[in-house]
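Complex shown without one protein chain; remaining protein chains in place.
Let's look at chain A:
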Amino acid sequence: MSGIFNLQQLINGIQLGSIYALIAIGYTLVYGIIKLVNFAHGDFYMLGTYAAYFAINFIMAQRGTPNVGVILLISMATGALVAFLSNRIAYRKLRYKPRLSALITAIGVSMFLEYFSSALPFIGPSYRPFPQFLSIRYFNIGTAHFTNYQLINVSIAVALMLILTYIIKYTPLGMAMRASSQDKDALRLMGIDLERIIDYTFIVGGSLAGAAGLLAGLTYPRIVPYMGIVPGLKAFIAAVLGGIGNILGAMLGGFILGIAEVVGYAINSIVGEGIAYAILIVVLIFLPQGLFGKRTGEKV
């Protein structure tokens, strides 16, 4: 059993979970405000990775040294831009149409982003190696190992989550976002433009997905236009596990799912994925609102 429950597997799980958590926040933010499950969110993450890929290669071709902060901003800006445009072009028109239309549109946007990128000659459908521009350093705690890559990953993820929490709790924008998830009519009565708040929500969610894209490229340096599908779905599950609409829930849900998946794989590689989802099913049977969701009935 020594290889299954130990500090090393916990580190592995936190590493994976931090990526799920960043993507899950975007799902939860958008769902909280417009009740849309934005399936294209995993593809914002993929485009964030590609933006970093091109930026790093460009800087290295000029014989420069890429700075993680600059690359992070580029990834986040790309994620934010694509999210903003998807909202403006695809989702906005369907705001007051049946919810199913928007859901189907989200699946359409997702497929468009995947297949359009793989059709572009400079992205293409095959795997690409993500450039490794940081020299790697190794650290140990007892028998557990980790690297500066993992440190960078987890610290960026945690820092972004803290910033987001601050925005949501203490800024006027955050207040407006919270208000719009509670009562849209009252929000309008206060003279706040709901569409503007929705734009910002997509921008914030998209930028976090873009950041997750960079982190994934650093840790798993093999990228492909379809890389967003599975993490996107898992992040959605993490958001549901944590209680969809609840930001803290999405973060913790991401970490819980990451750790559960790692331990599940370690227990038995063939049914590992199933173990992680079995946990999800059990949680949802007993806590239908997720771990941190509010227990509210559907308003009629």
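Note that in this section a contact is a pair of C-beta atoms (placed from the backbone, for glycine too) under 8 Å apart; a residue touches a chain by one contact, two chains touch by 3 or more; residues count from 1.
The rule we apply is simple: contacts and distances are computed from a predicted model.
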Out of "Protein-export membrane protein SecF", "Oxidase", "ABC transporter substrate-binding protein" or "D-methionine transport system permease protein", flag the one the UniProt entry gives for the chain missing from this complex.
"ABC transporter substrate-binding protein"
Sort through A:67, A:132, A:155 or A:182 and give me the one touching the missing partner chain.
A:132
Given A:31, A:53, A:91 or A:146, the residue that touches the chain left out of view is A:146
It is residues of chain A that touch the chain not shown, namely 2-4, 6, 8-9, 12, 15-16, 127, 129-130, 132, 136, 138, 140, 145-147, 149-150, 216, 219-222, 227, 230, 261-266, 269-270, 272-273
